[in-house]
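Removed from the display is one protein chain of the complex; every other protein chain stays in position.
The letters A, B, C and D name the chains in turn, as written, and every chain counts its residues from 1.
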Amino acid sequence: MLTNGHLVWLILFAPLLAAGAIMLFTRRLPRVSAALSIGAVVLGFALSLKLFVAVLQGQPVVAPSVVWLDLGVLQLTWAATVDRLSALMLLVVTGVGATIHVYSLGYMRGDAGFARFFGCLSLFMFSMLGIVLAANFIQMFIFWELVGVSSYLLIGFWFERPSAAEAGKKAFNVNRIGDFGFLLGILLVGSVAGTFNFAELAAKWPTLGLSAGTLALAAGLIFCGAVGKSAQFPLHVWLPDAMEGPTPVSALIHAATMVAAGVYMLCRVEWLLVASPEIMNLIAWTGGLTALMAASIAVTQRDIKRILAYSTLSQLGYMVMAVGLGATTEAMFHLTTHAFFKALLFLGAGSVIIALHHEQDIFKMGGLARKMPVTFATFLIGTLALGGVWPLSGFYSKDAILLAEMDKNLPLLVLALVTAGLTGFYMARALIVAFLGQARDEKVAGHAHESPLVVTLPLVLLAVLAVVAGWHDEIPHFLKPEFHEHDHGSLVLLGFLAIPLTGFAVAALLYGRGAKDDAVLRRLLGPLYTLLENKFYVDEFYLFLVDRVQGGLAAVCEGVDFIVVRGLGVGGVSGLAQFAGWCVRQLQGGYLRFYLLFTILGIAAVLIWVGR
Amino acid sequence: MHLDAVIWEWIFVGIRILAIFVITFAIVPYTVMAERWVCAWIQDRIGPNRTGWFGLMQPWADALKLFLKEDIIPNHVHKVYFVLAPTLVFLPALLTMALMPWGSNLGPMSCVLADIGPGMLVVFAVGAFSVYGIVLAGWSSNSKFPFLGGVRSAAQLISYEVCIGLSLVAIFMQTQTLNLTQTVLYQAANGWLVWQQPLAAFLFLICMFAETNRAPFDFPEAEQELVSGYNIEYSSLKFGLFFLGEYANMMVASMLLVTLFFGGWSLPFAPFNAPALVWWVGAAHVAIFVAKTACILFLFIWVRWTVPRLRYDQLMGLGWKVLFPLALLNILITAIVLGLRGGA
Amino acid sequence: MMHVGLIHYLAVSGALFALGLACIVLRRNALLVFMGLEMNLNAANLALVAFSRYGGHAEGQVLATFIIAIAAAEVAIGLAIIVALFRQRSSMVTDLLRSLKG
Amino acid sequence: MEFYALQMEIATVVLAVIGLLAGAFWPKHVSLIRRGLAEGALLVVLASLFLAFPQHHAFFGDTFVLDRFAIFFKQILLGTAALVLLLADAHGPLRRQGGAEFSALVLLAAAGMMLLASANDFIFLFVALELVTITFYVLNSFLRGEARALEAGLKYLVLGALSAGFMAYGLAYIFGATGSLNFDAIHHALHGDKLPQGVYAFGFGMVLLGLGFKMAMVPMQIWAPDVYQGAPTPAAAFLASGSKIAGFAVLLRLIFADLLPTAWEAQPVLLMALAAITLLYGAVGGLAQTDLKRLLGYSSITNAGFLLLGIAAGGDVGHAAVIYYLVQYLFAVLAVFAVLTVVANASDTADRATLAGLHRRSPLLALALLLAMLSLAGIPPLGGALGKFFLLLAVLLRARVDPAFYALAGVAVAGAVIALCYYLRVLRGAWADPAPDAATRIVVPWTVRVVLFICMAGMLVLGVWPQPLLNWALHCLH
Partner (left out) sequence: MTAYDAIFWFFSLALLLCGVLVLISPNAVASGLYLVLSFFFLAGLYVLLQAFFLAMIQVLVYAGAIMVLFLFVIMLLDYRESRHWWHGNLLGLAGAPLAVAALAAALLPVLKRSGALAAAPEQWFEGTLENVMTPVFTRYLLPVEITALILLAATIGVVVLGRKEKQP
């Protein structure tokens, strides 16, 4: 008899089995592969629903566990956490995942790597579900890395394109930086507390009596992981580039699930963060800054997917900010609604992109509303939800966060409000420019027509969710039964509603008359526009740091300068490592006698130490 | 120890050393003489018979002639090594002779100059040095034929050294000693080893031919190919030393063969099968030893004038593909036999 | 002057070892490098024998015996490699062996 | 007769001799002989799993011990040798040169390593170690027609002989300090009050360095890149796997026999410093490498540094981690060398360009390379990640007592990050770079397929289900 506990494992391993079957047996059979993959995720969704209901009814769900590692001093159990947090997350991941799987059927039709795509997708689902269900840090880290690998595979899916391969690599490398901080944090926590288990740690952590420094270090390192995965400043650079992947991938990984994993993880280890107020503050400000910066960059973007990508960054910043303020429930709430409407937006964009034969510049679109009514309608819903317009879900979740800020941190509130205004503006801009008015480029947008049912059906489903998900604050109540809305009167809420609407209005004003390009905005913002268009030059700054200074100067100055410039001048760890590598290679110059001398001196050094 | 005892000890040692030198210097020329006579006899002609009584003074005349010749050191040679080489050929043979059990004892005096414990090892250690002389001679002469001779000699000596060692291992296993005197005593008590270890004796004999660079293994000199090999550039006294060295080595080889396989100074019946108790038996032992050595020497000479020289690859093939496995086989057989006998 | 004892032998052994090291660093000729290595092994042997003598245990000399045998094998291979190299490069200067580096 | 304790070694040597004789009598069937030997070796390993070994006895006058630890490593090492033989069969230059000697030598080296795992006496240890070393002199320079192989052989020989000289010299001082060369006797002497600790530590330091040569530990690391680059690929593979494993097995054995100088156990400053330097040296040295085999040389140094972490940290977790790491490292590194054996078949050089477009030319090879590199880089769920995790865990556990170990952990993570860069660069070459026009599909011989499948399975299984091996390792320790 399968209990709910067994079902947990079934949810997790069904996608893995599907992925394995596809990789090993059905690579040449695209339909069978897709069926396997979709079957697995739909099954997962159904079971998740069952679990959700069980959790809602207060039934304890205990997944069978096995001792995975036993080192004597330390025991690691392979177990699953099924609580309200993970039950909700399961539902989001499998639900959004299922719609996107179906959508991919249409989007990827005819692609040479159709089967491979579904294989990778299933692998990703497996890894993501692993993160959600992880019961200890090690388990989480393993799936954390697996998610990285599978997203690397998906971003670089069209590896024939150099930019795609490059983007995949960038995502991977940037994530590694965050992950190593994460790993260090995990090891630190584990070694200090003697266990990696979340439940045990949560109980034990406050009682260990650690110094403030250790607490801050642990929390900070763990936060590093979230910074990488949830693309917070300064490791945010990979996410926009990751849009090189197929659009369903962007929707699934870079909007709904994977990037949210960082936020989910932070919520999971709330007890750890709360122990260090300094780090909480840092988290809040990191999130706030990311939100504002990304939103302002999005204002000037022309590529529809990039606009959505920066929007995602911005919303992730919101969630992280909420976590930093201790409002994890609100963060999860926003995560859930965001998953729905952002996936919806991405899929809508995908629908447009198919219709326009892979044209992504919004200033070449226009007038699509009439030709693609379903897509337009759903996109509109998504836009309004993202903007936070009542009574759509975004309004409730965003307001929950804003209200929490109002209680705790006014400067951040201002920041968040500005962001909200910008959000309204850029979304309206995209919507108006892409869908309304006349076709700006007849060649591109003239012959567009509505996508098939397999594409639009998911859109409609997600649109429904985007509308209803926030009603009655069901989700936060589910997460935390004692949750109650901060009551600040309807005037405040009206104010919050006014801000995005202002954004909408400004956009309508600027672009409503069928602007051919962005000249108006460019004139209006002046040099700021250039700055934003170039994403604050962060990428260039990194490039500059790594390439120009190092490469250029090193070419000029050999010898002593070499040490100064590479070793000290730039001061980067990378420079130091490169320099050390250069030194080592000078040692390994091939001269046998020098090898001998080196060895002898080394031995003598050791012996002098030993024989002291 | 009393002073006079020490002095007497030293005097005995002095006498023995002198005896060795005298005997070597006396016998070696007559070995040459013997070689010429046997050669003549085999070739059915008359050997040297003019100088002195039956030509017996011939070697001395030859020696005198050699000493009086002009000593030429060519310009292109490496001088130090060129001069060093002949000495290095001659000295090891002389040193080895000091270890030979010429007889049991003459009164209170042992007939062995240096009765060192593991004497056999010393013989080998010292004997290994004769190669240096030849190699150096070949190299320092700095010209083609000597060089080839030197290289051949080195290869040959190294190759056959292995077989000698292996063939003797069986002997050691049986006699349980490395001491030459003890080996002879063992044979005196248990019969000659040549009957018990015929294969070892055979191998040892062949290897000795190679080690002494004698025909059919005289490649380092190989008159027809290398003119005269490593000693081409030598003349006068230095050539004489090579000459002397070759025959001295031959003598040492013969003595070793006698000592190890043919019962040394013993004869298989009383009173010659035990160390001498009276002086005349001691003297007889010496005589027996010398006689046996002479027989083996005759064998050496006889072979030289009857068996043709091998080809060089045949020499190496013989050494590594025939003698080497045979030696190993011999050890195996000996081990099995000794093991069956219940651990000798 | 004190009587010769263990420490003297050890000092000689150390000096021989140092000479071996000096030889392998000083000389470019591969053969000389090998000779230096032989000196090292012999220095070790001397120390072993001296410790064995003065400590009263046989193991030192046993190990020395093995080391001598092993040294022979080592030299044989080393010389074979040198000969093979010489066939290709007509040189046994170790400083010229620099195709592997960096 | 005590020889029944030696059954695996005897079987190995017999196989070697059979190979040698068969190669002499049937020179036309060298390939068959090689595969036969490999299968024979695998059979011996399989048989040994079911054989009852007389355990925990000291044999041959206490010079030889046979315990779980020894048997385990014997099986691992012989298995490695078998896989290396399979690789050798697919290696172009070796095939062209012909002769069955390579196989015989590999088996002889394996016999030496297996003996090392049982050493309980320094004389025995030295002689067995030299068997391995001397065999490797030949293996590394085996391709006598290639100047690079000869150069590698010569460098390995000279540095190896130097380390042997130091080791012998160190043994003299151990002998002088304790009056014995037997582990048990030294152990007793160490805990007596008369022992001159300084002299003993001096000797032991030299022995450690001598073993360090096998492991590629600083300051004995300098040969590794050159030799890995120049040696025939299967020889380098054996060097990277077998030789290193044997070196660490011996070091563990010395630790289990409680022979570390007493001062080192309380304050393993030396071991910590060596571990840190070794780790960083390999990591930074590999950064700018373009030749893959050379890169693996540096990788080998880095991994030696990681393994030394476990040695320095000590404790059950540390030692078990070392054992685990060795086994998983074996799979990863053999997989890489297997790939290189096939890819660089023609030239025996492995510039990064030779890998370009590998995923098009042979998906199997590319996949194996991917898994191996990810494992070496320490990315879950492969064995390498867990190995690094265990080692770091051991270090951190020790750090609770001795805070200096926190710094060591930091260095280890830094080293891992740096090394990661070059592992991933290799992958980019294989997966992202376009294949050269002239490139054709690579045919992977079945021997290499076998090796690859074993290695991939090993990496995955160890990464997902490490407990059996860990249990076994912990079991070995007690």
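What we mean here is this: a residue touches a chain if its C-beta (ideal position, glycine included) is under 8 Å from a C-beta of that chain, and two chains touch if they have at least 3 such contacts.
All values derive from a computational prediction rather than experimental measurement.
Interchain touches from the omitted chain, evaluated on the whole complex, reach A, B, C, D. When the full complex is taken into account, the listed residue touching the unshown chain is B:118, out of B:74, B:118, B:191 or B:271.
Seen from chain D, the chain kept out of the figure touches residues 6, 13, 20, 60-64, 99, 101, 104-105, 108-109, 111-112, 115, 121, 123-124, 127-128, 130-131, 134-135, 137-138, 141-142, 144-145, 173, 176-177, 196, 198-199, 202. Chain A residues in contact with the hidden partner, per the touch definition given at the top, are 591, 593-594, 597, 600-601, 603-605, 607-608, 611-612. Contact between chain B and the unshown chain involves residues 78, 81, 117-118, 121-122, 124-126, 128-129, 131-132, 135-136, 138-139, 147, 150-151, 154-155, 157-158, 161, 178.
As a convention for this text, only the chains that are shown with their structure count from here on.
Inter-chain centre distance (chain B to chain C, centres taken as mean C-alpha positions): 33 Å. Contact of a single residue of chain B with at least two other chains is seen at no position. Residues of chain C found to touch two or more other chains are 24, 33, 94, 97, 99-102. Shown are all chain pairs that touch, namely A-C, A-D, C-D. Of all residues in chain C, only 10, 13, 17, 20, 24, 30, 33-34, 37, 40-41, 43-45, 47-48, 51-52, 55-57, 59-60, 62-63, 66-67, 70, 73-74, 77-78, 81-82, 84-85, 88-89, 94, 97, 99-102 touch chain D in the complex they form. Interface residues of chain D facing chain A in the complex, by the touch rule stated above, are 154-155, 158-159, 162-163, 166, 198-199, 201-202, 204-206, 209, 218-220, 222-223, 225-226, 261, 270, 274, 280-281, 283-288, 316-317, 320, 374, 379-381, 385, 389-390, 392-393, 396-397, 399-400, 409-410, 413-414, 416-418, 420, 424, 428, 431-432, 465-467, 470-471, 474. Every residue of chain C that touches chain A in the complex is listed here, in rising order: 21, 24-25, 28, 33, 94-95, 97-102.
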